[in-house]
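The complex is shown incomplete by one protein chain, all other protein chains being positioned as in the whole.
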Amino acid sequence: MKPEFLPIWLVVFLPICGAIIQGLLGKMLLQSLGPKWGKRIMGTIAVLPVAIAFAIALNLTFLLAKETDRLAIIKVFDWIHFQSLSIPFELRVDTLSMTMTLIITGIGSLIHIFATGYMADEKDYTRFFTYLNLFVACMLVLVLGNNLGLLFIGWEGVGVCSYLLIGFWYKDTANSKAANKAFIVNRIGDFGLTLGMFYLVYLIAGNREVLGITDTRWLSYDNILPHAAEFFKQFPTETTIISLLLFVGAMGKSAQFPLYIWLPDAMAGPTPVSALIHAATMVTSGVVLMNRMSPIVSQSALAMSVIAITGAVTALLGAAIAFGQTDIKKVLAFSTVSQLGYMFIGCGVGAFSGGLFHVITHAFFKALLFLGAGSVIYAMAHNQDMRNYGNLNKWIKITFALMVCGFIGIAGVPYIGAGAFSKESILMAAVNDHATLGVFGSTLTWGALAGWIGFLVAAMTAFYMTRMMLLTFFSGPERWLTIDPVHAHAGHDDHEHEHHHAHTHHGEDKHAFFYTEAEMADIDAKTEHEHHHDLDSHHKPKEVPMVMWLPLIPLALGSLGFLGFWLENNELLHNWLYPVHGEAHEEVAHAISHQMGLIISFVVSLGGIIGAFLVYFKKLPESEGWNFSKWNPIRRGALVQFGVDAVLADGSVRTGDIFGRAMKWFDENIIDGIVRGVGNVAGLLGGLLKQPQTGKVRSYAFLMLMGAAGMIAYIAYIINSRGGGN
Amino acid sequence: MLNQVSLLAQAPPADVPLGWYLYLSVAMFCIGAVGVLVRRNPVVLFMCIELMLNAVNLSFLAFARYLPGLPVTLAVEDAATASTGGQIMVIFVMAVAAAEVAVGLGIIMAIFRQKNEVDVDDMSTLRG
Partner (left out) sequence: MNSGQIVFLILAFIAVMGALGVVGFGDKPVWSALCLVLNIFVLAFIYFTMGAQFIGITQIMVYAGAIMVLFLFVIMILKLGSREKEFKSNSWVAILGIAFSVVIVAAIGKWCLTPFMENTPLVFRNDPKLFGPPQTIGMEMFSRYVWPFEIASILLTIGIVGSILLAKRRI
């Protein structure tokens, strides 16, 4: 226990405190502080825990860098402790966890600041930040926990918070359904995770001496991981099974195919939620799990192949679907799915640090893109359909500049965008990979195949991201000026903001979500509150307030090349993380050299960008307009995710229905049948036994005679056998 | 016992062996039993019961007569007393039979007044 690292518990504790304070006292404080100061103070209370946590984490990271073994374990309190098993609440300060903590608290605090501006109209302001702080706390427990038990707590906790936040505007049933879907699909993944964990613990518990575990903390990483590699080499089947089960858990959380279907629906939540949870942090918990368990997972070539190819399929599918989306948030959602696929390609080919590298860069540019999209939506009266945008670069210049930085990050032009560095490190490792199995026995490994698919997806990424940027900020005259009111409604996000005529189309205000007319007028008199209205031809987009674009600047800086360059330089990140993985890195023959890879990346990204420019720069093409019949059939398929979502959702519901019916039949006929059968048997027995009671004298006489005759015969037999006559 | 043995030595053999009486008794008893099962007229049922009682009387008497000479050891100090006991038994059986017939036929007459027809099978109200 190194006492200088003790403040780490504050990092976890502060967001919990924030959540509790805002949860219990928030509404009361908000009302008592009045409309002008209430939201500002509550907002500060919301942001402060996360910001302070970031400061502490930064300090501790520097301390950690000076340590030689780069590991510190702080026990906060004893949680489970009985005879032979001990699962304390202990936090692990090592390179992987501090990296993730910096991202979570750093980007998290920036998003918190943004959200104070974005959610300013909300009546349930404090509820939102309660959930958001709670989420940060759970995520920190997940990455900082030193044992599998804490990992699981954090895992489930972020699932719950995700559910709460997606369904934040729960009055609209569609949002609740989306939240349900997210949670349920997550649970399917958790099923695999739990099974994997149990199997792992079972193996560990049975082999404690071999693994060198001396105390009773079986689940702790410092007990499992040091000798895990040689130990698990001896159990190939078990290792494969465990790795695949853990990967199922990662699939659920990190939206891999086929468990990605919840992520697009999760866009029903507020945009800061999408940015924090579904771009930067929660969806990366799968990658964190893979990194933690890397000594075990890397022992099984089969599991690695499965991970790599699943990542590739996810990346490809996400990119393909993004082509057909017209909602700006949906494009970003599928882009997230696609980039998550990249991370798992990295994990699958053994480049675990590459996967984490992409997590870091992706957190920056995706959060930036989401928040920027949030700003655009805010400026366009909460309308999300890109077909209503156009030429916005003239209207919202700051947002435009920030979005361009984010775009550069993701499009992956080498040396300019940060995303390129991480993507390149993954893809180079992939195409040179020898860790996975061969594709049906050929010399091309699954990892290499995944790598080539990754290059193709890089081109697609560049293309659809450019499409999105152009449709929003360029491509002809402002399309909303000639708007058809029906179309205005089509892309309307479900933001329950309070303005006068919103009451009508949000249904009856049974739970007093909205300010009434009188309250609204009151607030307007006290503040300079702007009236919201639907997007119509008179709309003039205004730039978002400073509290919303200021936090995006650090994110923009991170998305540009500096961060990537710094981390990639001399494999800084790789060496930083290496104490986690502790494996030697051999030089193997490369299929393609570094320079070749660089050239391919250039060609691919620039090709995508230029291609999109050619199509979308001037105007919105007819083949993507309001008239669906003019759409390319493939594009129309992309709009509905090529049917994957429908098949999975309907299929699972129907399977559940069939299963339920089968159980009902079983219960009614077999179980109840047994119960009734018992009764019937009693009845039958009674019926049988009442046969002699005929009421007729003669039958009684007959029975008596039979009985008497039997007795006499018996006695006679005895007499005879004993010699008779005596 | 000494008495018995010496008497035994002097006694002449009987005409009819004991077993014949007993055979007759058993045969009559069985015929009476079959009659009880088969007949539906209650009066005739009674008569079959009387038949059975008669059979039993016969067997009592047969044993009473032959008892002192039977090669069995009895816990009775006087075999002659036992044989007289057998005849007493027959008298009592007859007395009881008489009383029983009186009451039974009274019952049948009472039933006949209700139904005007007697059939044993109809009297099955105690059916379970």
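Should a chain be cited, it is by its letter among A and B, assigned in written order, with residues numbered from 1 in that chain.
To be clear about the criterion, a contact is a pair of C-beta atoms (placed from the backbone, for glycine too) under 8 Å apart; a residue touches a chain by one contact, two chains touch by 3 or more.
From a predicted model like this one, the values you see are computed outputs, not experimental measurements.
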Open item on the list: Give me the chain A residues in contact with the hidden chain, please.
Closed with: 698, 702, 709, 712-713, 716-717, 719-720, 724-725
Open item on the list: If the hidden chain were put back, which residues of chain B would touch it?
Closed with: 4, 7-8, 11-24, 26-28, 30-35, 37-41, 43-44, 46-48, 50-51, 54, 57-58, 61-62, 64-66, 68-70, 78-81, 83-85, 87-88, 90-92, 94-103, 105-110, 112-113, 118, 121
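The criterion applied here is as follows: only the chains that are shown with their structure count from here on.
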TODO: Determine the centre-to-centre distance between chain A and chain B, using the mean Cα coordinates as centres, and give it in whole Å.
DONE: 101
TODO: Using the touch definition up top, name the residues of chain A that touch chain B in the complex.
DONE: 690, 692-698, 701-702, 705, 725-726
- [ ] Quick one: which bits of chain B touch chain A in the complex? Just the residue numbers, please.
- [x] 33, 36-38, 40, 45, 71-72, 120-121, 123-128
